[in-house]
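Mind having a look at this structure? Questions to follow.
Here the complex is missing one protein chain, while the rest keep their positions.
Then we have subunit A:
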Amino acid sequence: MLRSRSGLAAGALLLAATLGLTACGSDDSSTEGADAKSLTLWHYEGPNSAMGIAWNKAIELFKASHPGVEVKFEEKGFEQIQQNAQMILNSDSAPDILEYNKGNATAGLLSKQGLLTDLSDEFTKRGWDKKLSSSLQTTAKYDEDGIMGNGKVFGVPNYGEFVTVYYNKKMFDQYKLAVPTSFDEFTKVMDTFVQNKVTPLAVGGAEYPAQQIFYELALSKSDRAFVNDYQLYTNKVDFKGPQFTYGAQTFADWVSKGYIGKDSAGIKAEDMGVSFTQGKFPILISGSWWYGRFASEIKDFEWGTFLFPGNTLHPGSSGNLWVVPEKSKAKSLAYDFIDITMSPEVQALLGNSGGVPVAADASAITDPKNKELVETFNKISTSDGLAFYPDWPAPGYYDVLVAGTQGLINGSKTPDAFLDEIAKPYDQNRSDLGK
């Protein structure tokens, strides 16, 4: 027993020591700003992803321009930041700058709780407002209720994303099909595949892909005003109006015509992607986040992308944000770092690595395929064509849409019933917000 007693004593000593250490740590916090000697930086992008590569470069550039400042980079899991951001940012363990999810329920919530630094002044002073198009700025600004679109700037996005159509060139050639340029041509292409007993669309009905197709279809009948009504609660949205009715009806038609496989209701996004890389489906409608992975992993066939034919609006938005916690001990260093990530050099590297930079000159992108992707994004972004994602408006809406589109795929719900089902939580949230 003597042993465990002395162990306890040692534990108590260590405890006292850690208390002392943290006490010292909090004394240092008064030296806030430019003269800080270290910058703690967190993000959750893989080292081989376009963002990971570009941000590594940004860290190097930062070190070069800030000699004597130590950069403490920690790669985090998405889950850890997602679960604990509130607790971490409220403690002394908060980093000086971190990547965080855009949206009302995430960055919006933190800004409402006063855990994020208002970046509005830096935003104009450093010219970030000129580099970001207005639809990209939507996700950077949050009002007092934490609703995006207006108010102060709490985050700066580095990359964008949008939903596009990936196609398997080998399978298109096999049936002598050209890239469709109109919605009619697109359905004709899919008809040809169905006649040849090939299911045209790889769809993951158990996760986000199905609802993005539904939203894409609804957007083909929509304008910016409708998107603002739906996403920002500017005006009341009629779920039985022409936009959503068309979206739901066409989605159901696509299932009955065999464009979308009946068994896809249970398919996960990951399996959808793998089935496309295996060459089992000729077409996949999903986000630009697949791009880098397809580029490095598809070896057996040629593939390409085209925008959903006939649409001017596409699901898409800025990527995640750089945010500066209110408790950051090196705010001005954090601003410097954000500025470096927005520099032409880092933005071009992001594009060349298969990502979608927000402020890159397309001529700086050397890879022809990546260049096409970046040009497409710039075109959508500057023509105000980013319509965000269907699940953004209300908390928990993602699951509602997954269940709803699953019902459409396996035929257990009529388009009408589907629209009723998804209207209810939306209207509920709207009245909760008092709008």
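Throughout what follows, contacts are C-beta pairs under 8 Å (C-beta built on N, C-alpha and C of every residue); 3 or more make two chains touch, one makes a residue touch a chain; residues count from 1.
Assume contacts and distances are computed from a predicted model.
A single chain of the complex does not appear, and UniProt lists its protein name as "Raffinose/stachyose/melibiose transport system permease protein", one of "Raffinose/stachyose/melibiose transport system permease protein", "Rod shape-determining protein MreD", "Putative peptide zinc metalloprotease protein YydH" or "Amino acid/amide ABC transporter membrane protein 1, HAAT family". Screening A:N150, A:T181 or A:S296 for touch with the missing chain picks out A:S296. The hidden chain makes contact, of the residues A:T181, A:Q278, A:T382 or A:S412, with A:Q278. Subunit A residues in contact with the hidden partner, per the touch definition given at the top, are 1, 4, 11, 14-15, 18-19, 21-23, 44-47, 49, 74-80, 83-84, 87-88, 91-93, 101, 208, 269-270, 274-275, 277-278, 287, 289, 293, 296-300, 320.
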